[in-house]
Each structure stands twice: as structure tokens, then as C-alpha cells.
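Every protein chain except one is present and positioned as in the full complex.
Residue numbering begins at 1 within each chain, and the chains themselves are lettered A, B and C in the order written.
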Amino acid sequence: MNVWGNKLRLSIFGESHGDAIGVVVDGLPAGELIDRGGVSRDMLRRAPGRDAVTTARRESDGVEILSGLLGDRTTGFPICGVIRNSDARSRDYGTKLRPGHADWTALLKYRGFADMRGGGHFSGRLTAPLVFAGSLAKQILSRRGVEVFARAASVARVSDPAFSGNSSALGYRAISGRDFPASEEAEEAMRAAIMEAKAAGDSVGGVVEAAAFGVRGGLGEPFFGSMESSVASLLFSVPAVKGVEFGDGFRLAAMRGSEANDAPYMDGDVIKSRTNHNGGILGGITNGMPLVVRAAIKPTASVSIPQETVDASDMSGTTITVAGRHDPCIVPRAVPVVEACLALCVLDALLSAGGIPA
Amino acid sequence: MNVWGNKLRLSIFGESHGDAIGVVVDGLPAGELIDRGGVSRDMLRRAPGRDAVTTARRESDGVEILSGLLGDRTTGFPICGVIRNSDARSRDYGTKLRPGHADWTALLKYRGFADMRGGGHFSGRLTAPLVFAGSLAKQILSRRGVEVFARAASVARVSDPAFSGNSSALGYRAISGRDFPASEEAEEAMRAAIMEAKAAGDSVGGVVEAAAFGVRGGLGEPFFGSMESSVASLLFSVPAVKGVEFGDGFRLAAMRGSEANDAPYMDGDVIKSRTNHNGGILGGITNGMPLVVRAAIKPTASVSIPQETVDASDMSGTTITVAGRHDPCIVPRAVPVVEACLALCVLDALLSAGGIPA
Amino acid sequence: MNVWGNKLRLSIFGESHGDAIGVVVDGLPAGELIDRGGVSRDMLRRAPGRDAVTTARRESDGVEILSGLLGDRTTGFPICGVIRNSDARSRDYGTKLRPGHADWTALLKYRGFADMRGGGHFSGRLTAPLVFAGSLAKQILSRRGVEVFARAASVARVSDPAFSGNSSALGYRAISGRDFPASEEAEEAMRAAIMEAKAAGDSVGGVVEAAAFGVRGGLGEPFFGSMESSVASLLFSVPAVKGVEFGDGFRLAAMRGSEANDAPYMDGDVIKSRTNHNGGILGGITNGMPLVVRAAIKPTASVSIPQETVDASDMSGTTITVAGRHDPCIVPRAVPVVEACLALCVLDALLSAGGIPA
Partner (left out) sequence: MNVWGNKLRLSIFGESHGDAIGVVVDGLPAGELIDRGGVSRDMLRRAPGRDAVTTARRESDGVEILSGLLGDRTTGFPICGVIRNSDARSRDYGTKLRPGHADWTALLKYRGFADMRGGGHFSGRLTAPLVFAGSLAKQILSRRGVEVFARAASVARVSDPAFSGNSSALGYRAISGRDFPASEEAEEAMRAAIMEAKAAGDSVGGVVEAAAFGVRGGLGEPFFGSMESSVASLLFSVPAVKGVEFGDGFRLAAMRGSEANDAPYMDGDVIKSRTNHNGGILGGITNGMPLVVRAAIKPTASVSIPQETVDASDMSGTTITVAGRHDPCIVPRAVPVVEACLALCVLDALLSAGGIPA
């Protein structure tokens, strides 16, 4: 299903080695100024080929906007953004199922007809349109005082000690200005863990944390429309995400209620809490505290270590050494993707709750 | 939003202290035999008042089926199941926001009009209709060789050592026959942790794990329709769930790719993998291995320890000691709920993928 | 599919001869006062057994509201309304397919498992929950200056000459106060046409027209979310509706553009048009003129004249004389149903466009 959202609707398309990938973004308010430079900067944060810890595939990931803008303003009509695939090397792919990839499941679902070159429609490359859509959302939110950030909370077994999810926007903003999306203290150890795995022909994963500041309370719906359901349904669309938690998430399972409750108090005429273990969401509805979510990113499936597998041409057992250009760790490039997802969810929730002030 | 699902659609309604709660289940195939005794047994697994570790509120949770059955067979028309609220004591609730509950966020969203007695529509009591719907789904799945189980994987800091997510249906089935939904080895320590918190007027959380066996490969959709998105969107509707992970989930973030990949091999004419770190899902699509999901359950918000809070009658600071009858740990009663959610998702995915054999 | 709507969501359930029928209405704003007497009056307008031109089946159609109200105010949570079936005589139904009914198509779709007694879930009786939901919508709209009416524009070949779709709310209001939902001038000829068909053991149809006054401009979405798409999708859910047109509808096909265009002019600071051939909708969006829609109602399928048919017990040809209690003309009872549908669509459009003033 290529459609997501309520008032804001995304329709994504494309394959890694096809002509192009893209997204139709519908439901944005009319009259919003779009800073194309800001969009390009976000695209660049996700783009491959910029750093030793990422794939050598080079894509400029420029977005051609086919509709929905008049000059630099949104018209209220659907925006279609298209990103051409320029550096696809399809000779890298054969009939052996690459372990950890969707090759296995695509074979079952599409009976061999899917275009799985480079991962096809399952490729992490499909997150580029998400970053494009999220960049539009962030610009619109920013004008209403909502800021959305993300960072690498951990890579392999290296956690960033810099700050916890309860801290202010300052910490996130500091990281957002860095090339490597973690604190200065953590970068070296994280890079080392990645390069060590790369040297071994292997890969590592990590955890990306995103936070939204300035989100008003009362967003989301009880039960099936909970903010957690909305954010998780979008995050679990992102390839390689295998876990999602809000606030302290799985650590809440080991806490006592008296600790976990985020007891409210009056700060002037606003209700706040001194802690934020619930990540800004109670009963599925935002409470005005920072919205905090973490996504577990599994290690890149492509490794050059030989692995057992199946050859789909005759359904026989074999081994595979995945050649090609791969990220030894996708976490740094996943940071702007998770950030984009959170921004899109917050904007959708705001629009669904009655729109945003012009 | 009270609607969930694609081909299978749930519409939930009701409040904890209103007249009734219930659900409309639409999209079930026609001609399915429903074992009402089996439904009652599932309802009893979630019902309160059966054990010292649960609330003293007593509800028989009998379901009146208003539509959709002719005798004991589904007609293909929507099934509406209604559960009356009989033991509601509304004098227990006042104007103080109960910390950790949705009282705070409901105040922001509904401006004081919401019926928040007993948690209202946000109450864990709303999971009873989910268990009802899930029980129908499990019976339909069971006839097609699909079995769905759940268990308490941990309570407070006590993990069940019995088996890991990779084991066969045998281990889950053994636990499913027990009154306490964990292994015999773990029960005592888990109970002790709960009673210790209860004695302190406090509460604990835990992790519930569910698994589905016999699910065919090829279910789910790439991107926005991933199996993970579907399962997570339903699980995050369940009150108190703050984290969801598939397979090894957050632990995958610290693994190497060569370990995490679940390399495929041929077992006869079926593709299998020797490990199942990805919980039966690759690229959002099932691969035929057991579907494994874990949900983090936060500690019960209602504790009798005094806490800071806000009185909504005049928006002033105050303290609260939450009286009333509460579960010191909701995990045992959450087990059939998480199981129901997984069953509903699997059935929806099967129906969406072209239906099920008659 | 039993779910309809965007921000306002309806989930309908029940069968004509089952225990009950009903609807879950989700998305209504919190704090709305509901006049239960007004609801009962609307239910009575649709209820059977009140007039010689309707069926002899008697149902009080009292609605039990299970959730979503606290006292007489909406809470913002889903409202479930249940209507018990009391006067069902199932002995009236056998295995012969009743011509013009869904018996034929239900057999193909549900392979004999559907509960088709009295038409089952396809019965016109399922419109009672729609009238209930529509009555809630009309009360909420009325407080914002939006009034919704309907009338029998024609019965058999008798058209009501009273006024055209362009007239003011006055004409509709006059008719809404009458027992027979047409003008005094038309009633006698319409009744005669019905009684003539009844005497012949036959039935007649007609056209119901609904109009909404006070609807602000700018509602609806271009293309797939047009107001016409929304209204038509709901109206075509109503059994017996086989045509829907807006403004002058099919008569527009024979007009010249210069006549059909509803040229705009300034009336104070509001744009208006001197004609309303387009029924208040241009480009799928409301323009502030009265919203006018007409639905073609086919003649009641149950007639006591012998007809050719198929016996589903052995798939053999046979003849049938449909006994039982039937409306010789459903049009008068369809009037409040079409009115309810238009009210629900207008409220959904208002809520989707950013909500309604408190």
C-alpha cells in the first residue's frame, strides 16, 4: 500500500534502479512559502556518497517538483516531487536471494515479476521522497513554533552519552548542526564501530531518536488513532526499522508506576510535568511536552561475508557474497528520515485537529 | 478514530463507566462456525477480579452478539458484540488529574466534556472488545493451520527464561494452558515482584510477547502497508503500550548484519531460515517463519502513593492518592489482548491478500 | 464495507430479522447538546406502520444509546445507537429469490450463509440507524445556522409542482411540517398513484430531493474528494437509490453553457449567483448557495403479482408471489433518510475543513 495519512496524504512510488522515485504529498495548506534551499539541505543529509561510513553510490537527489507550487508557494493542490535515479549499476544483482533483504519475501509475493534490482521498491532509497515530504512539513511547522530534530542515539553498542530524551531542544539543535548526527563526545566511538564492521566486511545497526518541541496538547485520537499508532505506522514503513518506542519505551516496563507517571503541575497557566517518561503522549493524545520517539535500525543487510542462501533461478541452496556499494551502517542516513517521519505525523495530527493558523 | 483495518474493519465504542462497551467487526468471511465457549474462555482470560494480582472490579464480560451470526455461523455481515458494564463505581472519580492517565490530555482535547469516569473511552476496559474480536479471528485462523499465542515475557525486572522468540509453538502452547501467562519457572518471581509493588501502593509493568505460527509468506505490503506498520498501529491503540518490536527488535540495533540476516535455505521445497531475528518479516512482508512481536507495557498509572497533580476544577496544583480498585500489574491481563491484536492483523493481511480458503 | 466518512465516521450493523440494528457514530464534537425528543421525531418520520401507504410492520424504532453521551451532551467519544427488532415475522421468507431484491446477489457473494430474512443487512430497515445519525448531525448543524430538508419531488409519474430546487428554505420548511412529505397540492395525486399500485398488488418509486441551506462555501476537495462524490457515495448506500443528481443534474445535459453557468455577482460582500443550476457545488467545492441533490428511488421490489424466479434450494426455475407486509411506495419513508445523508455529508465536510465553531 503506497498511501499513508489522514488529512496529509503521501503516495510513494519508484524503484532503486528504475527511472525515478518520488512522492505525491496532498493536503498541505495553501500559501506556504517553501525554501527550496532548505529542502536541498535535507536531501543532502540523507544522500549517499558523502562520507566514508556510507555507500559509494553517488546520487545528487535533486527533486523536481511537478505540481502544487506556484513560484515558491504551495497552492493547496497535491505536490509531486520526482527524484531521478542516475547512478544505478544493475549488473550488481543476480538471482540469489540476498540474506536480510526483501528478495525472499518479494519472490513469494510477486512470483518473480518484481523489479528487485537494488532492492526495488523495498530499497532504502525510497526514503528520499520521505525526506522531501518531511522537509516541506518541517518548514510549515517551524513557522508555527514547532521544531523537529533527530540524532543517532546509538550505533552498534555505542550509546551517545550526551543527553537524555528529557532535555531541551538545545541539545538536539547542537547535533543538528553537525555533519555526523551525534554529539562530539560520541562521534569517534561510533565511527570506529562502523569502520571496524566495514573492515570485517560486515555491518552494524543502531537507534535513531527524534523529538518534536512546541507541539500543542490535545492532538491525536483515542484508541486506533493514537499518536503512537500514527507515528509507528509511518516509522515501520521505513526499511530496516524493527522497533519503535515512545518516551522511555521498553525501559518503562521495568519502572514503578510512581516513577513513570509524569505527574502534572501548573507552570503559569499551562499544565506540565517535571519528567517526560511517556514522551509527550498520554492515552494516545499529546500533552504538550516534547514528543520523543526512538526507532531501532537493524544492521545493513548487505555484507560481503559469505552467507548461506537460495538461488531463485532453480530454488537450490548456495552461498552468496553481496558485492556492490553498501552502507556499513545506515544509521547516520536514517537520522533525517526518522526526523521527517515525526514531522509528517505532527503536521498530519495538527491538520486533522482543525488545521493550523495561517 | 474508532476505526481500524483494511478488509477486516473494527469499530470500537464505549466508556468504562457508561452503559456498555463493544465493537463492530466487519469483513469476516461468511459460513465460519463460531465456538461461543471459546470466546467466553478468551474473555475470561482478560476479565478482572480473578486473581490477587489484578483489580478487585468484577465483570463477567459476557458478550451479547447483536448481529452477524445466524445460529453459530458468520453470515458475512458485520458482527456487533456488546459488553455491559455492571460493576462501575463512579464515586471513585473526582476532578483531580490522575497522573499517568489520559485525564490530562482528555481535558485538553475535549474541554471537560469527556466522560472520564474510570478512564472513559481511554480505559483498559476497552480492550475487552478487542479480545472478543481477536477470539473470532483466532478461531477462523486455527481452521487454516494458523495458531496465535502470547505470554508475559517479563514483569518488572523479571524475565521469563523459558524460551526465546525462536522456539516452536510448543513452548507457547504450554504457557497458554496455564492460569498465569508465563512459564512455571518464572511465575513465582513475577508474582513476587507484583505483590511487592502492590504492598508499596505502587505498580509495575512488563513486556508481552506474541507469536503466530503457520502464517504463509507473502503477506503485507511494501512501505506504508508493512506487516510491522499494521501490527504496530493496532498494538499502539492498546492503553499502556509504549514500545513495539519485531523479532529481536531493539537488540538488532547492536548486532552485526552477518548475524541478524536470517540467511535462507531450502527445507524441501520451502524457503526457511535457521534463525528468526527478524520475527518472520522482511521488507514488511511475511516470510513464512513465525511472526514474533513484543509490546512494552508501562506500569499501571493508578498508584495509592501520593503524587503531585492538578485539580481541573480550578487549575490549581494539589496532590492525589488514587483510590479505587486497580491492577498492580496489567501484564497478565494484557497477554490475551496482545494475542488478539496479532490474530486480527494476521487475518486482515490474509483477507487483504486474496482471502482464505473456505 | 460498513464504514463511511472522513472525520465523521459511521459503522453500521444489523439485519432486518436479527436481534438489533445500529450504528457507531464517531468524530462528533464534544459538548453538543442532544435533544432526544428531536431524535425520536426523526425516527418516527421513517418508522413503518404509520400510514396506509407504508408497510404494516410496526416498529417503534426507539434508539438505545450505549455510549458517547454524558447526560444529554456528546463527550467526543463514539456514539453507539442500537434499535431492537421487535416485530419480525421470519416465517414470511423461503428459499425463492425475491425479484429485485439482493437475494440473488447475496447468494453469489455469501454462498448461502447470509441471513437474508427480511432482506438481512440489505434491508431498507438499515436506514433507521442512518436517520438516527443524521438527526444528531442536523441538531449540531442547526446551531450553526445550517438547515437540511427533504421532500418527495415525485411519486410514480406525479411531480410536485410546488417549487423548484432554487427556492428558499421556506418551501422546504413548510413541507417538513406535513405528515406527507410533499406539498398540499401534490399529496392527493401522489397518494392516489400509490394506492392504485397497491390495489394492483404492485409498487411505485419516485424522486426525493434534499437541500441544505446556510452551508458555507469552500467545503469539499477537488477531484476524488468532491462534495458530489461524498454525497453520492452515501446516498448510493441507501437501498433502492439508483440515481443521484446535483442541482439540475441530468437536465443540465440539455442546457447551453450560458444558461447553466450560474454567473456570480456581489451581494454585499458575499459572492452569490442568481440561479443555482449547479446545486451549490462548482468544481466539487461548495459555493455557499443552497446544496441541492436528488435521488431516484426505484419501486419497492416486493410485489404480490406473480413473477418468474429461481428457487435457491435446487437452482430451478419457479414463480413467486411475494407475501408479507411491504410498502407499496418507499418514497415517503425515504425522505428523512435522504435528508439524514445530506446532513451527515455536510457535517463531515465541515469537520474535515477544520471543524465547527464551538
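As a working rule, a residue touches a chain if its C-beta (ideal position, glycine included) is under 8 Å from a C-beta of that chain, and two chains touch if they have at least 3 such contacts.
The model shown is predicted, which means the values in this text are computed figures rather than measured ones.
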| item | value |
| --- | --- |
| Omitted chain's touching partners, listed by label | A, B, C |
| Contact partner of the left-out chain, one of C:His101, C:Lys138, C:Arg151 or C:Arg191 | C:His101 |
| Residue of C:Ala296, C:Val338 or C:Leu351 in touch with the missing chain, whole complex considered | C:Ala296 |
| Chain not shown: contacting residue from C:Gly31, C:Gly62 or C:Gly225 | C:Gly225 |
| For chain C, the residues touching the chain missing from this view | 1-4, 6, 10, 12, 97, 99-102, 104-109, 121-122, 126, 154, 156-157, 197, 200, 202-207, 217-219, 221-226, 228-230, 232-234, 236-237, 239, 241-250, 252-266, 269, 271, 278-279, 281-288, 296-303, 305, 307-310, 315-317 |
| Interface residues of chain A (partner: the chain not displayed) | 1-3, 9, 11-15, 18-22, 24, 26-27, 30-31, 64-68, 70, 73-80, 82, 109-115, 120-121, 358 |
| Touch list for chain B against the chain that is not drawn | 7, 77, 222, 352, 354-355 |
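To be clear about the criterion, only the chains that are shown with their structure count from here on.
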| item | value |
| --- | --- |
| Chain copies touching (chain B, chain C) - same or different residues, decided at half shared | same |
| Averaged-CA centre spacing for the pair chain B and chain A, given as whole angstrom | 26 |
| Chain centre separation in whole Å, for chain C relative to chain B (CA means) | 38 |
| Numbers and ranges of chain B residues touching at least 2 other chains | 1-3, 12, 109, 121 |
